[in-house]
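Omission of a single protein chain aside, the complex is shown with its protein chains in their original locations.
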Amino acid sequence: MSPLLEIENLRVELTTRDGSAPVIDDLSFSLNAGETVSFVGESGCGKSMTALAILGLLPAGIGRVTRGSIKFNGEDLTKASDARMREIRGNEISMIFQEPMTSLNPVFTIGEQIAEVLREHRDMNAAQARSRAIELLDAVRIPNAKGRVDDYPHQMSGGQRQRVMIAIALACEPKILIADEPTTALDVTVQAQIFELMRDLGREFETSIILITHDMGAVAEMAERMLVMYAGRKVEAGPVDQVIDHPKHPYTKGLISCVPHLLAELTDERPPLAEIGGIVPGLAEFGRNQCLYAARCPLADDKCLQERPLPLAGKNGHEAACWHVEKVS
Amino acid sequence: MIRAISIRALYAIVLLIAVLVLNFSMLHLAPGDVADTIAQASGGADPEVMDQIRRDYGLDQPFLTQLGSYIVKVAKFDLGYSFFYNRPVTDLILERLPATLLLVISAQLLALIVGVVLGVISARNPNGLTSHFVTGLALFGYSAPVFWTGILLLIAFSLNLPIFPSSGMRDVTIEGGFFAHTVDVLHHLVLPVIALCSVYLALYSRLCRSSMLEVLGSDYVRTAKAKGLSEGQVVYKHALKNALSPVITLAGLQFSAVISGAVLVEAVFSWPGLGTLAFQSIIARDTPTILGILFFSAIVVVIGNLITDLVLRMIDPRVGGKA
Partner (left out) sequence: MSVTRINLQEELQKPSHPFKEAWVMFRSNHSAMFGLIVLLIVIFAGVFGPVLYQGDPFDMVWAPFSPPGEEGYLLGTDYLGRDLLLMILHGARVSIAIGLAAAFLTVVIGITIGALAGFYRGWVEEVLMRITEFFQVLPTLLFSMVIVALFGASLPIVTFAIGVVSWPPVARITRTEFLRIRELEYVTAARASGVSNWKLIGRVILPNALPPIIVQAALMVGSAILFEAGLSFLGLTDPNIVSWGQIIGSNRQYILDSSYIVTIPGLAIFITVLAISLVGDGLNDALNPKLRKR
């Protein structure tokens, strides 16, 4: 069976003042039906750009796909018409964003904002859409859904707003839900609830989830497979337990070392703090034929600065793009 | 909601009483009084008659007593008597008010509608032709005196190219029913409205452009796009409703300025409204009429502000929460 979503050699360029830079550079990955894949990496590494590229929402006039394909059920979305993309958005592929406080329109009721998608994609009339909106509010566990359907976003807490966003995203029972840092802006106690909700509803609606996050704990709980990105490139990918237990890329190792409880078995090998020093390279450096992590990497040598490492496949599809894979593990 | 509106209305009444106090104080501070005015109008009077008049008008009473009776009189819609026109001030003003309201409201609506359309178009294409036009228009609108714009329009479209009438509100020679008269008034209205609205069109289109640009980059517009809505729904439903709030707030604040502008435009086009009346009364030193006009225009501004407030509440649910 072919995968639900298959991205091959995707390159996305962003126009900046000093020319264009590849914010996504030769990215390939696939998502199977019912599966949850996690994208991990620091901010600015291209995770969110990947999400926007899938939905065809790259910033107009600034970002564009210059190479590769995004195949959804075999259909290349990079070549799809605007009208076709609108049919897909919010219907077959939907997305929830990082900032629940600003992602809902302040001047419409939450009921209207949910019902709108249903009217658009499901040909429901106003009454049907409204009663379905109430059911969905109930499904995302907002107490007294009937009484709150006519509330405005400013009358709700951040956690509740994110639940509304989930209700909007899942209204049409999409094949894929892209969640871009859905809990970063929320309280820790609420974060767990939102993740639980996403997992339960994802199963109920048989929706595949792409979870973009930098929270390794969430990755471990939610996802089957993970993909680590650095400076627009995939540096490591594979089954979650395998990557977390035996990271092959020094960057992944650094990320994991930031989350103590994941290191239960690895306490002895705890890497020195210096490993996460330094900063992500500037956009101007993206796309160079070298390992972009080299500047921060304790293992870097001349080779890393002269040639870009290509992903090296291992067992169970666990791959890493590093010249020194064997030294890491 | 109703409570908030009644509080606003109550506050409006307090404001209007304050206008009356100011009116009355200015009248008191100014050299000369009603007796002088009457004497002047009747071509001089001897001191005894003047004293009689002062007693009749209660001018020998203490300031506060006079102020109190003035306010009570105004509450009964009695703004005094114009010795120049020989008519009650209230009648004079009510006769001229509709013409000014027609001018002011048409100019505000036209400026708002065209301003928002221009603002939206230029926000969707920030480097396009409309965008440059809005920038240029804004500079012109800020800098050109409104009466001069009016005169230029008059020279161009009434004298050189006789398309529109040059003065007044009606052509008395026109015959026909209601429809013919309406068309006639609208025909007279065109140039004054364009002159008056040029200033506010500039203000609103520029503000709408920047507010729309900000909203188009907002998270909820991205959400709307991610829902698969059409470009039209995203811009005209989700973005516009948010971008409108600051424009309408500004329009509400401009009401008193629009009335000021109307005074000048009325003078240029001999529009038979309050502005022309004010101008004539000032030349005639007809103080009761001048103060009456000031009071009535304050009422118009206050009502305009109340309407703005209502519209804002309808557009933006967050406004209601704050009041």
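Order as written gives the chain letters A and B; numbering starts at 1 within each chain.
One rule holds in what follows: a residue touches a chain if its C-beta (ideal position, glycine included) is under 8 Å from a C-beta of that chain, and two chains touch if they have at least 3 such contacts.
Not measured: the values here are computed from a predicted model.
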item	value
Missing chain: touched chains present in the view	B
Options B:M50, B:L67 or B:I151, residue touching the unrepresented chain	B:I151
Options B:V134, B:L240 or B:V302, residue touching the unrepresented chain	B:V302
Which residue of B:I53, B:A239 or B:I290 touches the chain not shown here	B:I290
On chain B, residues whose C-beta touches the chain left out of the figure	15, 18-19, 22, 26-27, 29-31, 139, 142-148, 151-152, 154-155, 159, 210, 214, 253, 256-257, 259-261, 263-264, 267-268, 278-279, 282-283, 285, 287, 290-291, 293-294, 297-298, 301-302, 305
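Heads up, the rule we're going with is that only the chains that are shown with their structure count from here on.
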item	value
Centre distance in Å when chain A and chain B are each reduced to the mean of their C-alpha atoms	54
Interfacial residue positions of chain A with respect to chain B in the complex	55, 57, 85-91, 94-95, 97, 99, 102-108, 116-117, 120-121, 152, 154, 165, 168
For the chain B and chain A complex, residues of the former touching the latter	218-220, 222-230, 238, 241-242, 315-318, 321
